[in-house]
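The complex is shown incomplete by one protein chain, all other protein chains being positioned as in the whole.
Right, chain A next:
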Amino acid sequence: MHAIDNPGRRTFLKAGAALGAGLTLGFYLSPGRAARQTAASTAASFAPNAFLRIAPDNTVTVLVKHLEMGQGVYTGLPMLVAEELEVPWEQIRVESAPADAKLYGNLAWGGTAQGTGGSTSLNNSWDQLRQAGAAAREMLIAAAAALWTVEPSALKAESGSVVHLQSQRRATYGELVAKAAELTPPQSVKLKAPAEWKIIGKSLPRKDGQTKATGQAQFAGDLKLPGLLTALVVRPPLFGVKVKSIKADTARAVPGVKAVVQIPQGVAVVARDFWAAKKGRDALIVEWDETDAAKVSSDALREQYLALAKTAGKVAADHGDAAQALSKAAKTLEATFTFPYLAHAPMEPLVCVVQLKDDACEIWAGSQLQTLDQAIAAKIAGLQPEQVTIHTTLAGGSFGRHANPTSDYIAEAVATAKATRELNAPIRLMWTREDDIKGGYYRPLFVHRIAASLDAQGKPAAWLQRIVGQSILAGTPFGGMIKDGIDFTSVEGASNLSYAVPNLRVELHSTQNGIPVLWWRSVGHTHTAFAVEVFIDELAAAAGQDPYEYRRALLADHPRHRVVLELAAEKAGWGSPLPKGRGLGIAVHESFDSFVAEVAEVTVQPDGNFKVDRVVCAVDCGVAVNPNVIEAQMQGGIGFGLTAALHGKITLKDGRVEQSNYADYPLLRIGEMPKIEVHIVPSEAHPTGVGEPGVPPIAPAVANALYAATGKRVRDLPIDPAALKA
């Protein structure tokens, strides 16, 4: 599959191995140790593999190895099992799989590490879970055949039962589990043809819809354990700073405060509940050693990056001879694009609950990189990874924040639990919103500079793009994925430019400045798609051509790009005249092996204030397993991208983050949400992700629409309405 062949993804295999995870492939049809271990009703249940369990009462439990953070894995993944198992949707219940790299490794990352990211969940589970369901189905048929002494070929699985075709004798799966549990799983199974699908392709209801609407859904912070204590951490006011001295008397005197302890990340205040911990933390006085402080200012960084973008960087892509073509060109265009730091700011601030004992560590968290989290927790606790149990809870959003190569919040929680072992209490470590906004791990600040020339027909003849920003991978366990100095997460979406350009060169400057950075929903595509899609619009304008037709002509060799582009344009009514002050803009982008085009319609006031009225989105993500979830992810991705386009900006002054909460780091509000139409391209291709690919095209589509409405180019995010003033 395409995704697994992606060199970036493949190297995750090595990264995973480096983390100490065992190597395994094709393990998943073996009897399900974990499924059996985690079976509540154990003995009588049938657990043919690690992914499902059937109880005598006919409930089918699907174990989901990925984090549910809103993207719909608790729905899309069980659908694959239900399809092959021939079970009605209502009969399926969902459970989070335990952390176990051998059983639950992400196959898109080589199968050695369990984790959720890169919009790979459905993609890597597509064959695995259908096979898991099919294997169970065949075993249930074999069980009925043995009980009834008939040939398996005389039987059929249907709606949670096995039926003898001739006699119509039937037995529910629940009635067959005891016999089926005695059988050996088949070595290979036949999967259903698309024409036979009853579940795949249907907008079946989300499995978590009811509990989330009634407040019953359990997030990590909702966990109730006897004696649970709450911890808040005072972290350094500047990145890279260490504790010099602590005055904790006042904090310790706060009623309810149980302990104040230093941990590697700062100082933890442990108390009977959140409010006591908060008051204790407020009363704590910490003096910091600022010797190694990262005293940078984002304005200065931006200037520094703009200067760097004028110099040659490391080569990320090189076809033809862009430099020569540019020097010979009669006409060249050049533009610079800038992008600020961005915080993930999921609605649920980070929470991790830890119960530490001498020989075991139990963790409840919205763990997104379970294998790494397990290894890091074990190291801090002085245990083996297999002594660390992770209960992956629902996450109240993540957008990449929980997939931290340092496992930061989990590491803090385990360190706090270790430092307070004498309290013999489970620790709930919480971040406040201020901790979250100021706490780093941002989408890095980036600058792009692109120069291009056009040929006689107005087509791009040369394209030289320089990208400047921090590497997300450098200095992490995933650093091995940096090849020849190129962190692919900095250049993805640009180094593999889809438009036909005979002379293409993409260069990268990876900077270092001590500000912690991290992947943020759609990663490099958050900036590369904007630079590329706005600049291609500029080339179309310079060539005097329609921006849609211009793109279409340059995508002759990219049929899937073209199909979504054409679909979005057609549904949006591209080409119809609009009144003054309104405009349509288009953008198309491939990310995580899915293809998305978006057309934005804007209305701009004379003072530059504007509204995004409508967005038409077309997506090709292969087989549309659950169209409703796909639509939701496109809507959500567009809303997420609009927050960045309209509002998102983290700034630093002398090393201090200037924002602290939603008041100064605003999110999109309901009144700013445009009408959105989503059109899904019918496809039988291997399904690919939808969590991230909706994000990249929206900011450039809006910028291009603003150009259509005002004649003014937007090259800096977030968009400044003052610059659009008539």
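In this section, contacts are C-beta pairs under 8 Å (C-beta built on N, C-alpha and C of every residue); 3 or more make two chains touch, one makes a residue touch a chain; residues count from 1.
Just so it is clear, contacts and distances are computed from a predicted model.
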{"item": "The complex's invisible chain, by UniProt name, from \"(2Fe-2S)-binding protein\", \"Ferrous iron transport protein B\", \"Na+/H+ antiporter subunit D\" or \"RNA polymerase sigma factor, sigma-70 family\"", "value": "\"(2Fe-2S)-binding protein\""}
{"item": "Candidates A:Trp89, A:Trp148 or A:Phe219 - the one touching the absent chain", "value": "A:Phe219"}
{"item": "Residue among A:Lys65, A:Lys179, A:Arg206 or A:Arg505 touching the omitted chain", "value": "A:Arg206"}
{"item": "Hidden partner interface residues of chain A, rising order", "value": "69-72, 205-206, 208-219, 221-222, 224, 230, 255, 273-275, 345-349, 394-399, 432-434, 628, 632-633, 635-636, 638-640, 642-643, 661-663, 667-671, 673, 675-676"}
